[in-house]
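Take this structure first; my questions come after.
Only one protein chain is missing from this complex, and each of the others stays in its spot.
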Amino acid sequence: MKARITITLKPGVLDPQGKAIEGALHALGFGGVDDVRQGKYIEVEIGESDPDRAKAEVERMCEELLANTVIENYSYELEAA
Amino acid sequence: MKARITITLKPGVLDPQGKAIEGALHALGFGGVDDVRQGKYIEVEIGESDPDRAKAEVERMCEELLANTVIENYSYELEAA
Amino acid sequence: MSEATQKVDAPDELPEELIAEHGLSPDEYARIRKELGRTPTLTELGIVSVMWSEHCSYKSSRIWLKTLPTDGPQVIQGPGENAGVVDLGDGDAAVFKMESHNHPSYIEPYQGAATGVGGIMRDVFTMGARPVANMNALRFGSPEHSKTRHLVSGVVSGIGDYGNCMGVPTIGGETNFDARYDGNILVNAMCVGLLKSDRIFKSAARGVGLPVVYVGSKTGRDGIHGATMASAEFDDASAEKRPTVQVGDPFTEKLLLEACLELMAEDVIIGIQDMGAAGLTSSSVEMADKGGVGIELDLDKVPCREEAMTAYEMMLSESQERMLMVLKPGAEPQAEAIFKKWELDFAVIGITTDTGRFVIKHQGAVEADLPLSALADGAPVYERPWVPKEPQVAPKEVPAADGPLSSLEALMGTSNLCSKRWIYEQYDHMVMADTVARPGGDAGVVRVHGTNKGVAVSCDVTPRYCAGDAFEGAKQAVAECWRNLTSVGADPLAITDCMNFGNPERPEIMGEFVAAVKGMGEACTALSFPVVSGNVSLYNETNGVAIPPTPAIGGVGLIPDVAKMAHLALAHDGDVLVVVGKTKGHLHQSRYQEWISGKLEGPPPSVDLDAERKAGDFVRGLIRDGTVTAVHDVSDGGLLVAIAEMALAGDRGVALDADIGDLPAHRFWFGEDQARYVVAVPSTGVEALIAAAAEADLPALTLGTVGGDSLSLGAEPPLPLATLRSTYEQWLPDYMDGGREQ
């Protein structure tokens, strides 16, 4: 199965990249833009076809490595191959 | 409206980050993992409520700044505030 | 597998467009057909096209490059290997080379510049050296051009991210802004490495039946046609060529570096060659050609990142971070263990043969079977027609602005004379903990680890001079580089070069190239400063408009004891500044002329190589015997700019009171006459210094006294250093921020 994982900063956590993008967008004339936040997107092919087990596996990956749960949240979608 | 933008490397473009993450996941015991690709996820609040105009604006942002269209593709979803 | 028993399945004919797309002229194609006695396969066409491209074959430049001086007692390895090697004494040697990544950096500045840095470091560690210093020479378009800011930002972070991750300090460089580079920026990267002179690795694959080994990253469809692209002129459709951009992976290169050095400590490598432009093709052809053997590759063994790659794609891929080696038979397991430890791919993909042929097999078919002689030495060599440039007539006198100090203030806040701190602070210039002279001075200096010897490095060329007169300009580039090394107290040893020019098929461009080679050659000979490696980048033009001739020079020197190194920062109040060398007030093609009249015209300053040598040897002597407390050569902007740089670096003012004789003040203070140095000397030593200069038949003139916190000169209000500093430091950061606030 393929997992599409989105990792975002928790609300309240400073986001220097998001802020810089926002500034650059304003400079390019996108005046109405606001609240820009940057996160990560990770696609992983997992060798697991059972949805429950796949779910458990993806969550473990996120908790252990992909996200720093002190500052980041994650969400994901699973898609059968 | 809120735009959720996902930026991914074009197929075939080397993804050193994805490769390294894959290696680390293997080392952590996620043996079945394959084809890891890393991209970016960006959330933007745009001061535009008309869906067509919002679409056009987000696309222009992606083309001009957010995505490096030489090596990256982008996709997005719009969500009313 | 040494006999190619199978036949090549060649097509009857190849479409003309296909041949043209591969950048081969009808004549060149006819030569291939004749050589083979049949039509080439697509894979063969690809192989020949990259090997015969300007980038790999040097077909337009070769006959001229051969005229350059390449010898000297200090030279261990001249041009012909991956990098040149010079002797540093005690068995130490420095390995260095400069290379261009111009076209890729224009198309994708971050990745283009990053992979350029990665490529030049591979050239250096392929020789068995540990890279210890990087330099970068950058030419951007006018600051007003809409793409410039984006290009600066991408190029600088690309260079930084790659070098920083590798843990190799970037200790200097140069940066110019000039509208003539609007459509063709130049990104030239230089790397210096250190090794023991009895442990140099070369690329020749000597011996038959030896395993050919692939290590590093996997092969993907990256940069296919990169080498031919680098040799093609830009046009407005070049956006179409975008997907050929390669992505760099500095982390993998760091592992590759460590793995290669670990294997090199063993006695198992016969030849080694990095895969740069034209990847597997040019690396294997070069190794076989230099070793005088044939080579046969089995592409089924090549580690691939993507599925269903064809022989054509594998042979032309420019995926980064890969190396090819020929090992002693039986050494494979030992080598494999090292590369596996570093988590890198390792595959035996071929064997050397006695057939003299380049044979490529893939999935049971022979995809190519070419005589090696035709690919390397047999590549075309052109004596392209060239015309010399009309000598420049000096236009009228350059007008004077109000006062020298107010002119200085304005000049120091221009794109070309301002501080490049914004750039070099993005480069880790201290990693390896041997950087004894950081960027901001005349040359960067790193210690030979564990000794007190220093290796000084500088990159120089003044393109506006070369545009005025390519011969004098090229002489000046070599002389300035020699001077910058001298200014820190080094003995200049040798240079590498990066010859950036327009389309050589135009006789006037070829004329610039010829003049530049001649000028370089003359200067290198006169200064005993031979060329040990280099690179040529032609076709730097867009829609028929070429860049100014830009022969970038990268020089390396040796400081026997870094305790006796000189620096430009003024160190003591009360010291006296003295200019060594003759001030004539040449203002044509100067920064002052550009600023006051908005034009660069007339002949550049001429370079008297005898005077250069005399002044340099004299100043180096003063540094070695501890006479002087600060040294700076005079270059862009002239005397007053040099003095201002010394004052800012030392945070000490100067009261100027020079006797300028009959020269108008603006010519004295801003003229760009060559062969000059400003030195600071304790007041008690001034007389002796002036006398020694006279003895050496060198003009020397006192300029003023160090002290205070401003520059003062005549009746003009003094210029506070704080004011000058903010002008000097702020231009580049303000410019780069401008994108945000516009």
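Just so it is clear, A, B and C label the chains in written order, and each chain counts residues from 1 on its own.
One rule holds for everything that comes next: a residue touches a chain if its C-beta (ideal position, glycine included) is under 8 Å from a C-beta of that chain, and two chains touch if they have at least 3 such contacts.
By our rule, contacts and distances are computed from a predicted model.
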Name the chain not shown, per its UniProt record: "Phosphoribosylformylglycinamidine synthase subunit PurQ", "ABC transporter ATP-binding protein", "Sarcosine oxidase subunit beta" or "Succinate dehydrogenase/fumarate reductase subunit C"? "Phosphoribosylformylglycinamidine synthase subunit PurQ"
Contact list for the unshown chain, restricted to visible chains: A, B, C
Going by the contact rule already stated, which one of C:427, C:471 or C:669 would touch the omitted chain in the full complex? C:427
Against the chain that's been left off, what residues of chain C make contact? List them. 157, 160-161, 164-167, 249-252, 254-255, 341-343, 424-436, 438, 447, 452, 562-563
Please identify, in ascending order, the residues of chain A that touch the omitted chain? 12-14, 16-17, 20, 40, 64-66, 68, 70-71
Against the chain that's been left off, what residues of chain B make contact? List them. 16-17, 20-21, 23-24, 27-28, 38
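Keep this in mind: only the chains that are shown with their structure count from here on.
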Any idea how many Å lie between the Cα centroids of chain B and chain C? 36
Using mean C-alpha positions as chain centres, tell me how far chain A is from chain C in Å, no decimals. 41
Measuring from the mean C-alpha position of chain A to the mean C-alpha position of chain B, what distance in angstrom results? 10
Contacts with two or more other chains, residues of chain A listed in rising order: 24
Note the residues in chain C that touch 2 or more other chains, in rising order. none
Residues of chain A defined as touching chain B within the complex: 6-8, 18, 21, 24-25, 28, 30-48, 57, 60-61, 64-66
Within their complex, state which residues of chain B touch chain C. 9-10, 12-16, 19-20, 23, 68, 70-71
Please output the residues of chain C touching chain B within their complex, sorted ascending. 107-108, 110-111, 217, 220-222, 242-243, 245-249, 251-252, 305-306, 319-320, 343
